[in-house]
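Note that this complex is displayed minus one protein chain, with the remaining chains in position.
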Amino acid sequence: MPETRELTLAEAVREAMAEEMRRDARVFICGEDIAEAGTVFKVLAGLVDEFGTERVLDTPISEAGFTGIAVGAAMTGMRPIVDIMFGDFSTLVMDQMVNQAAKVHYMSGGKWKVPMVMRATLGATRRSAAQHSQSLHAWFCHIPGLKVVLPSTPYDAKGLLKSAIRDDNPVVFFEDKMMYKLKGPVPAEDYTIPFGVADVKRAGTDITIVATSSMVQVALAAAHMLEEHDISAEVIDPRTVWPLDEKTLIESAKKTSRVIVVDEGYGRYGVTAEIASVIAEGAFFDLEAPVKRIGAMHVPIPFSPPLEDATVPNEQSVLQAAKALCGR
Amino acid sequence: MPETRELTLAEAVREAMAEEMRRDARVFICGEDIAEAGTVFKVLAGLVDEFGTERVLDTPISEAGFTGIAVGAAMTGMRPIVDIMFGDFSTLVMDQMVNQAAKVHYMSGGKWKVPMVMRATLGATRRSAAQHSQSLHAWFCHIPGLKVVLPSTPYDAKGLLKSAIRDDNPVVFFEDKMMYKLKGPVPAEDYTIPFGVADVKRAGTDITIVATSSMVQVALAAAHMLEEHDISAEVIDPRTVWPLDEKTLIESAKKTSRVIVVDEGYGRYGVTAEIASVIAEGAFFDLEAPVKRIGAMHVPIPFSPPLEDATVPNEQSVLQAAKALCGR
Amino acid sequence: MTTAVDRPKTQSEVEAQQWLHMYRRMVMIRLFEEQVNDLYTRALMPGLAHLYIGEEAVAVGVCEALEPNDYITSTHRGHGHCLAKGATLDKMFAELLGKEAGYCKGKGGSMHIADPDTGNLGANAIVGGSAGIATGAALSAKRLKTGQVAVCFFGDGALGQGLLYEVMNMASLWKLPVIYVCENNLYNEYTHNSETAAGDMLTRATAFGLHALSVEGQDVRAVYQTAKAVVDRTRSGAGPAFLLCNTYRFMGHHVGDINREYYRSKQEEQMWKTQRDPIKLLSDWMMSQNLADRARFDQIQSEVKSEVEKAVQFAIAAPYPAPDKVDQDVYA
Partner (left out) sequence: MTTAVDRPKTQSEVEAQQWLHMYRRMVMIRLFEEQVNDLYTRALMPGLAHLYIGEEAVAVGVCEALEPNDYITSTHRGHGHCLAKGATLDKMFAELLGKEAGYCKGKGGSMHIADPDTGNLGANAIVGGSAGIATGAALSAKRLKTGQVAVCFFGDGALGQGLLYEVMNMASLWKLPVIYVCENNLYNEYTHNSETAAGDMLTRATAFGLHALSVEGQDVRAVYQTAKAVVDRTRSGAGPAFLLCNTYRFMGHHVGDINREYYRSKQEEQMWKTQRDPIKLLSDWMMSQNLADRARFDQIQSEVKSEVEKAVQFAIAAPYPAPDKVDQDVYA
């Protein structure tokens, strides 16, 4: 009988890295305060004891620099994992990720490869204000050459991260910092989850809720509440937003004829726009109502708790939208 | 009689800056090779003679640095215009534009303002390859606190740029480098064009083509060809993608019931997704067919001419899409 | 006050007044931060709090050398800079608690205090993120001929950010009135800077043509005197400067950073706290010079204490912003 434990998402992420580092000596991690401190979120706690400071490499506060170093290391035989403490600091690595990592393979006519992972956090409601709360993954999805992963459970996090580390392309992996303590079953044996395969987190017939990252948990909670209103909601998690499993999304939309897309990034020009467009096109003749998009409010994320809470999607906003879509 | 001349888009842009610099001593420009060289595209040629090197300020190759300096200067009484030679180098200024410029006003509770303009180029087909051909404006549209302008004619370029310079917010202004030589009528007297007002570049009844920047010219050419097929195309240019004139777009869509959205940015998770979503939602009950999106192919932009030409939208792709949508 | 009104003050009395003023400011910061610690521990304060305790002499010494309309930019560890530049306790606390009455209407919080009235361009939660802003403010001052200078406060960790070198280069080329004040407290979060900064810190500034000095950051008199000279020099048009202040944070990186032994020893902390406390160093020196007695310091301490308490009560009682204010102030 395969063993399955309850792990937190942080533990699942750590275990994925530890296993891959054991499996492949070329894998190493670099970032700020990751060795003895084990990151500010303690996600990497203990790894340095097993793998030493050369493979769990503390860096100066130089996001662009160490991301660039990772690109070069990836091209020349290593498999780096870059730790970007807050996804908000993605702003500092865009050139290295977008003009370098994403394009090296193509520009060289397929000769050089960049097998690296950039891990970063996303998510608000930690009262961390405008520069430490953003979910900027949409930027990366826009860029050919990158793959973008948004796990929503410990199981997915481990399987997807292992796939990311084994992938020969630059992969951007976003973890919602509010989910690190979320628990879930994780098999003890080795497994990976392929990219581009959405997961139906909950089957339903009346409405499809497409949700990413921690919004999957929000969608599941809303789906649960919707039962009381006799609405059967299907919750689908694309897991990788690029590549995107368009087929599964469209099929569910065709089945239920009503769709909500929830993502924690800013609502405008964000992830929900692409997913909604794909569905609106693919299920055009089956939709009973326009696809409803729910993202973060178009404001910098405020510090004050009552303000911040008003900016991000939550169970209530999904619930209300679902009821409205279903005419209740 | 108000005088109107034929100007190129480059001349219109230059004239807008010259007039605003004459009008307001706080306006200055900074960037690489902008003074004596007048930029690599010669857009600023001659400005340094009138305004001197303090107001047409040559910088080191330090995009992040001089953009940051512009943010600080804007907060303290100046009105900087930052010149980013190629929009591809936006990657280097994301922190200063997104974590600083866009958020200063909000984070300070409305106390500090950042009246600055970032001008950059976009557009492919100059055989400049993957790091000098991108259209990355979608990133900026995603960010609350920024406004994003995409002019498509000399007239619009001048009026919109003057509005941008007079705006008390950070405005990102993208010029298609392939359009600098495009000529069009420009009034000699002072005028501005408000943000958030789309322009119907051509009226039509059978199909709406929403297009941005140089894609407006592509759409107009396609619309002209469509006449031969008895298809009357309406071409709408949002002019500012944020704020976005949703109303005009939706109304046109309701009228024609068929919509194409064309933008030169990468097709996935780009500008077309937002605009298509807005229309698909707003005109849901009037659309005869799914909104068709046309953007750049999801590949880094290749150097080789036959390859590059295959990646960007053109008259033919718009024409074919329109015919297909109209069932011809 | 014991000074007779009609007798002109002697040089040393004037000096004593000035040191006492700085003493008061340092105490204000210390007690403010202790109160923050308390609020945080009692779960009354949302978010994170990075305390400035131990580093007070830097902010106070530098800001005393500035004019009220001079500019500063600050950091995630910014309360001290804001207070030293003249922020009031009540609006500071209110902001930290996310209240409408705060400096930023609750929208900024601990890491984003900004205040045009005191020339505070804003604290910044991006390490090194304000280097451009301070330099730009100096550019404005130069262009508008206002005579202002701009001070950019940042930690030793910010030496890792390339932006700093880009803007120091431009400041030097254009002779801008900006002073980069590096608060070298030895650590970037939980990592000693011997692991993050190669070479020599001062040379990183001289390499770009800046006037660079280092100063004992626990001695407010040294900081003040050096800063004064540097500020005067910069204000007179001699170009940008770099001031390296050697200091130490007595507490954790943030309030929650309790067990610190894996990255620094208790002895090290103890040494700094007992022998290098900037507040004690100043009062000891003043007493040794007979410039003030213990009672004077006690009095200041208790005055400030009650100011702080009043301010914190105000902030606790103040209302949160109405949720519908959330989308105001996005655009000017």
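Note that the chains are named A, B and C in the order they appear, and that numbering of residues resets to 1 at the start of each chain.
The rule we apply is simple: a contact is a pair of C-beta atoms (placed from the backbone, for glycine too) under 8 Å apart; a residue touches a chain by one contact, two chains touch by 3 or more.
A quick note: this is a predicted structure, and the numbers were derived from the prediction, not measured.
Hidden chain, full complex: it touches shown chains A, B, C.
Only one residue from C:Met45, C:Val58 or C:Leu163 touches the chain missing from this view: C:Leu163. Contact with the chain not shown here comes from a single listed residue; of B:Glu19, B:Asp58 or B:Glu315, that residue is B:Asp58.
From the options C:Thr118, C:Gln148, C:Thr196 or C:Gln218, the residue with contact to the chain not on display is C:Thr196.
For subunit C, the residues touching the absent chain in the complete assembly are 159-166, 169-170, 172-173, 195-200, 203-204, 206-210. Taking the complete complex into account, residues 28, 54, 59-60, 62, 64-78, 80, 95-96, 99-100, 104-115, 144-145, 147, 168-169 of subunit A touch the chain not shown. Touching the omitted chain from subunit B are residues 32-33, 35-37, 40, 58-62, 64-65, 88-89, 126-132, 297-300, 302-307, 309-311.
Going forward, only the chains that are shown with their structure count from here on.
Here the spacing of subunit A and subunit C, counted between their Cα centres, is 37 Å.
In terms of their C-alpha centroids, the spacing between subunit B and subunit C amounts to 42 Å. Averaged C-alpha coordinates put the centre of subunit A at 30 Å from the centre of subunit B. Residue positions 88-89, 129-131, 297-300, 302 of subunit A are each in touch with at least two other chains. Across the assembly, subunit C contributes residues 104-108, 112, 124, 126, 129, 162, 330 that each touch 2 or more other chains.
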